[in-house]
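One protein chain omitted, others in place.
Coming up: chain A.
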Amino acid sequence: MYSAKVMDHFANPRNVGEIENADGVGEVGNPKCGDIMKMFLKIDNNVITDVKFKTFGCGAAIATSSIATEMIKGKTIDEALKLTNKAVVEALDGLPPVKLHCSVLAEQAVKAALADYYRRQGVDPEPIVGKLEEDCHACACEA
């Protein structure tokens, strides 16, 4: 049911783990829905120098987290903010329709970590990152 690319990222996820003293940490999802993504960023001079993730979820949740970390590592914050769930899906050669919400979670996890980074700098993240939905994105996306 999954593309070879998804299975590759599931079997060998990139950047699994945590970053101690991270500059931004974002967690999205809900254990009730069966998906939680936690993303850790190290940011130096507006550049994401390191990124790690931990994800509780299905194969698609692991794969979207993994590829999202690859897509933002070494990029500027501005570039990372442009990461869309659509780009994540395309990079994985597609996802089954019922799994599209996992790509939304990946995009949201990056944004949540960046929002946390701005908050730590004493900057209101909302004008920069946009409003992050607090509730289960998965359910909203499914409908």
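The rule we apply is simple: a contact is a pair of C-beta atoms (placed from the backbone, for glycine too) under 8 Å apart; a residue touches a chain by one contact, two chains touch by 3 or more; residues count from 1.
The criterion applied here is as follows: contacts and distances are computed from a predicted model.
Visitor: Suppose you had to identify the omitted chain by its UniProt name; would it be "Binding-protein-dependent transport systems inner membrane component", "cysteine desulfurase", "HSP20 family protein" or "NADH-quinone oxidoreductase subunit F"?
Guide: "cysteine desulfurase"
Visitor: Going by the contact rule already stated, which one of A:G24, A:G59 or A:P125 would touch the omitted chain in the full complex?
Guide: Residue touching the chain left out of view: A:G59.
Visitor: Considering the whole complex rather than only what is displayed, give the residues of chain A touching the chain that is not shown.
Guide: 7, 10-11, 13, 16, 27, 31-38, 54-62, 98-99, 138-139, 142
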